[in-house]
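For this view, one protein chain was removed and the others were kept in their places.
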Amino acid sequence: MCSRWLAVYSLLALAGLPLAQAATRPRYGGVLRVEIRENIESVDPPDSGTGLADLMGAFSITRWEAGLRATYAADNNAPGGRPFVDAVEVRMGRPLRDQSIDLEVGKADVIELGAGESRRGAAGRKIWMSAPVRIVALVFGPRVEDARIREGLALAVDRTAILNVLLQRQGEISGALLPQWISGYAFLFQPAADLGRARTLIAAAPPGARNLSLGVEDGGLRAMADRVALNARDAGLTVTTAPQGNAGDVRLVDAQVASSDPARALAGIAAALGLIVPARMENAEAVYNAERAVLEGFRVVPLFHLPDVYGAGPRVRGAAGISPLGQWKFGNVWLEGDRP
Amino acid sequence: MTFRTRLLLIFTLAVVASVGVVELLVQKATRREFERMDAARSDALVTQFRKEFDRRSQEVVRAVGGIGRSDSALNIAISPDPTSFYGEAGELAAAHSLDLLELVAGDGAIVSSAEWPARFGYREDWLVEHGDWREGQAFLRRAELPDGVTLALAAVSTVTAGDRKLFVVGGQQLDQAFLSSLVLPDGMRALLYRSLQPKFAAEQMLGPGPRSAELRALVEDTLARKRERYRIVGRGADAESFHALPLAGYDGAALGALLIGSSRRGLAELESKQLRYGIEVAAFGILMSVALGAWATARVTRPVERLARSATAVAAGNWDTTVEVTSGDEIGRLALAFNRMTEELMAQRERLVQAERVAAWRELARRLAHELKNPLFPLQITVENMQRARSQYPEQFDEVFREGSQTLLAELGNLKQIVARFSDFAKMPAPEMQPLDFNRLIGETMKLFEAQLARAGIAAREELDPAAPTVMADPEQMTRALRNLILNAIDAMPQGGTLTVRTRRLGPGLRLEVADTGQGLTPEECGRLFTPYYTTKTHGTGLGLAIVQSVVSDHHGRISVAGAPGKGATFQIDLGDRTG
Partner (left out) sequence: MIAAVKGWHAVLAAVWILVPARAWAADDVAGAARELAAKTALFTGAGATISASYRNLSSLGPVQLEQARAGYEAALRQMGMRLGDGGTVEAQISLSENGSQYLLIADLRKGDDRQVAMVEIARWKGGPGAKPTDSAAWIERKVVWEQEEQVLDAAFPGDAMVLLAPSGVGIYAKHGEQWELRQVLSISSSRPWPRDLRGHLSFQGATFRAFLPGVTCGGATEPEPRMECHAGEYPWSVESAGGAGMSAYFAPGRNYFDGRLSIENPAIHNGPPFYSAAATGDPRQPVWLLALVNGKAQVVDGGFNVLAEIPGWGSDVASIETRCGKGNQVLATQPSDAGDTDAVQSYIWKDRSMAAATPAAIFPGPVTALWARGGSAVAVARDLETGKYVVYVLTVACGL
């Protein structure tokens, strides 16, 4: 079940692809054009986190226009050898729809894919999908003191419908913070969906506690937030989506797993979500106990584990350009095209 | 009310009544015509609304039908996995200018919703339960949105692919924009009420202008009866006439109401103008009628007034009053007759006065003769006795002369009394007025009569009003009058009885009553009682009550007597009452 997530998963839409021009040996040369949604406004290029920071090492920055574009040139002295491509050009702040169009018309080589788009791959488009490295969860603020409200909302969310429709079955329902492929024990946290019990719990709470605002930090999760609000309404809660930038009584958050080591991964998730875990977790059982302690009380309600998904154009060859953790590994990517 | 005033009033009323009737008729006709025009405008607006509604319906039907026939819809219908079409409805709705669009699988589960994307998977059972949806027909329905419920004009297209079915439900909201598309003449407004909640909700009333409780009642009535209703809302210039049409959904339920309001300000202003003109005309008419009436009545009433004044003067005693004869008509003839009458009256009065004077002299002579006769006879007898004694019984002459002298002296004394009384009556002086407390006067006078009353076996009662005012009067004359009345009362109760003296406030003045429980008086006696020398007693001059009357008259008072045989008599003197 989980073995498929243990390595990078790459899909090739082969329909219509002529076999004549392929070769297994990489080609040196070319500029890899990458597009991302995020506008990175920092003065300097990022040196941590997944994405642009991963390029450092195999590439070195030659041009940085905050919020617009960045160019990284292949480092001849890079560990593991000079990358195959000469340079990587990254365009920032491109909406998903525009990225798809650019990939279709050949203006981009690697783009981010939203949920569902991986299943609508055009001919020649490859899908690079990491292991489930993003945790989407509801995080309650201190104002929501009644545990019945928190548990009620947790029971009310129809995860299956969201996964099947909004996420296009790209990801997995999870009751745990760490995905199964990292912890190995995520199956012990079974998410429950019980609308009847949710109604009972919420009806027992005072009426004043049944109004919540739901903050959504990532615009890409807004559709999911709307569905959560609708599920909450069915259970007797009034959940309104807070305006962008507003924290809300409960937040729908998207946090990235930054390490394949369970203890470090849990520490990273906890830090991202504002939770506290022990500083030392020496074995899997300790990590499990720490995670279980965090999840008790329903202050955090994990919903899904999602992969990072990228689409690569027909001229992109080579191994998948992202690691299981979603890190950019463009050093081993090469471009089909003119040969020396 | 004088005749002139009455005449003026009649004229005025006639004018006002005429003007009022005309005013009423004009107003009625105006209102009828206004209502007719108002109804025509409302009908026109309703027709416009229906046309716009139909046009929108056709738009929706076309758009929904187009989507239903599209390849996209077919693909969705035949797809074994509809989950990938979550975002289709939004794009299709935008492309076909629809506010709402849902793609619903054959089992009623929403595949994609443009207006509420998060509702995928939820069921629209009403689509499945209704069964056969006819293409080309739009209807109203309530549609749920994330922030509430709305009313929409919707159509359904069914896509069938083998054993698979897809419902395409699209529509446009009935909202402010729909209302704004109606062209409204001045003074008219259109409101749209959307029945989206079980109870009336003011915020669902779309359209301009104020809303009132009456509007709410109209809406509720229209929705309850599901029939067109009409009502006038508001008062005066702010009144509006509203036609309300129910808007029904596909199942006949009333989902909303269209209200066409027409301001009645024009009618109110017109009526106000009419009223003003009417009032002005009436005022003018009144003035004219007053002027004419005054002239007319002057011609009639002045002579009558003169006649009336003259008659009053005559009644007051000025019998020599004449009236000017200014015309030869009936009024003139009446004046002539009046003058002749007064002349005759004067003559008759002269004759009467003469006669009364002769009668009074005769009465006085008679009374004098009577009064004098009584003492004179004993005088004569006494002198004759004395002569007889001198001649026949000289030895008894001294005693006879002594007795006879006493008798002569006593009778001479009576004669002198009678003469003094007559003299008193003849020369009663003018009263010397001063504020007089009658209660005190009565108290003092009654004390004087205590012994006499006791001897006569008469009980004395004083019922004196403490609020009786002081009245300007001559104390001496009043005392005399009071004494005469008391003496009269004593004389009326030879067997004893009760003498009651009362005072009572009478306006600004005073009423004095002296009542006895004696033999009473007949009406004839009541009428002649105050005639000088009239008496019911066997003794006395009969001047006592005349003196009382004279005193009262000199004090500008009134005196009257009431009584009945066997029931005593009550003398009433009113003094100081200006109205007398």
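Points worth noting:
Order of writing sets the chain letters: A and B. Residues in each chain are counted from 1.
By definition in this document, a contact is a pair of C-beta atoms (placed from the backbone, for glycine too) under 8 Å apart; a residue touches a chain by one contact, two chains touch by 3 or more.
Just so it is clear, the model here is predicted, and its values are computed rather than measured.
Every visible chain touched by the undisplayed chain in the complete complex is listed here: A. Screening A:Thr50, A:Gln99, A:Ser130 or A:Gln180 against the full complex identifies A:Gln180 as the residue touching the chain left out. One of A:Phe59, A:Phe84 or A:Phe298 touches the chain omitted from the figure, and that residue is A:Phe84.
The chain not shown here touches subunit A at positions 1-3, 6-8, 10, 12, 19-28, 76-84, 126, 180-185, 187-188, 260-262, 282-286, 288-289, 292, 296, 317-320, 324, 331-332, 339-340.
The rule is short, and it goes like this: only the chains that are shown with their structure count from here on.
Between subunit A and subunit B the centroid-to-centroid distance comes to 90 Å (mean Cα coordinates, whole Å).
Subunit A meets subunit B in the complex at residues 116, 119-120, 158, 161, 164-166, 168-169, 223, 226-227, 229-230. Taken together, the subunit B residues at the contact with subunit A in this complex read 83-84, 86, 116-122, 146.
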